[in-house]
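Note that one protein chain is taken out, while the other chains of the complex remain in position.
Right, chain A next:
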Amino acid sequence: MEDFWAGVLWALRIWLYLIISLIMIPAMFGFSLGISETYMTILVKTLEWATLSIQKANAEEEKVNASASNGLIQREGGSMEKELEELRRSRPKPPEGGDFTLSDCFYFSRRGIESIVDDEVTQRFTSEELVSWNLLTRTNNDFQYISLKLTLVYGLGIFVRYCILAPLRITLACIGLTWLVIGTSAVGFLPNSRVKFWLSEWVHVMCYRICARGLSATIHYHNRENKPKKGGICVANHTSPIDIVILCNDGCYAMVGQVHGGLMGILQRAMVRSCPHVWFERSEMKDRHLVTKRLKDHVNDKTKLPILIFPEGTCINNTSVMMFKKGSFEIGATIYPVAIKYDPKFGDAFWNSSKYSMVSYLLRMMTSWALVCNVWYLPAMHQQEGEDAVHFANRVKSAIAHQGGLIDLQWDGGLKRAKVKDTFKEQQQKKYSSMVVGDDSSGNSD
């Protein structure tokens, strides 16, 4: 019995030493031993083979499945004008005067039925569907037995992910977070100086690198010359809390957020010791002026790190960008937009907060194949003369959506919990009335 436990302890020590030397040390110093790359190559080859097998099997049957979009229907995408024109043109008798026809309502009714079947907003809060299955149980929509080999690979995948990769990743994540708390607290004891500043940055980046390895994250950074500088605000689209790890792997940012209790609270307090972040009490968050003032103060102090903000306010599933809240755009600082796009083939990064708690979400992340994402740094943007905050926010949002290949939506992500305003309906009515009545006063008005 004793030997057994001694053996287990010995194995654990070997395990730890291996982790430290092969993963942690390279992470701390920012170089790579090529282990992840090898893993990714093997993974890609396996998934390609799986896709081919599934395709060969499906080729015999004529299947009509849902495609990469989340939708059940394909929207025409035609504008109101075009479609109404089409309806009017094919009439048996041309209209005598005025531009209203009884068939005009067909357009609205179809749009309405389209939204009932599948609306643009709700589908953004569920995970993106894949074109081809990636051998994960969770993305399996209609699994059919294809071949013994495929099932074996699938089973092997489960074993590898849950028994080998997951413990490894959990260990790394724990080490990373512990080191973050210890490291930042230690640096906090030093007096304010350049050395402290440099050390604090180094500790932060190092710990985030370890966490990134803990998720098997492969991140490609593009356009690094546009990286956010001090005194600015970095703005990005939000998919999950992991966005922070992704961005902080390549630079140091000041975080903004509510003070939490528990583990998060410990992290927050530790981080703020080594360099200033902006943490708000719950009561302070309601006071918009206070919030703006504190952010402004932080931004105006040129020695402080750029602030990282996610203006959507909620997690979206990485196929689109929803309305940006204007608060951060009213401060008058330089905005550095960043677009983050995850590759869903290797693991779904979206956090569906109504479905999963934070812990189960992280566990799901750690049992995916990997996390592959692209980060684009966009050139800095400033609020122009006479431009209001909402317009500026929309401009930044379009730039991010365009770069990341995401759909630019006007809807407010917070709407998944609240009601819609009447202004959208008015817009539709305005558009339609300009077609019917037009801006001609020479119409037949009695």
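In this text, a residue touches a chain if its C-beta (ideal position, glycine included) is under 8 Å from a C-beta of that chain, and two chains touch if they have at least 3 such contacts; residues count from 1.
Following the convention adopted for this analysis, contacts and distances are computed from a predicted model.
A chain of this complex does not appear here, and its UniProt-recorded name among "Translation initiation factor eIF2B subunit delta", "Calcineurin-like EF-hand protein 2", "Transmembrane and coiled-coil domain-containing protein 6 isoform X3" or "Beta-hexosaminidase" is "Calcineurin-like EF-hand protein 2". Of A:25, A:42, A:105 or A:285, it is A:105 that touches the chain left out of the display. Summary of contacts with the chain left out: across A:122, A:137, A:151 or A:258, the touching residue is A:122.
The chain omitted from view is touched by exactly one of A:83, A:201 or A:330, namely A:83.
Hidden from this view is one chain, which touches chain A at 44, 47-48, 51-52, 55, 63-69, 71-74, 76, 78, 83, 86-88, 90-93, 95-98, 100-122, 131-132, 142, 343, 345, 374, 411, 415, 419-420, 422, 424-430, 432-434, 436-437, 444-446.
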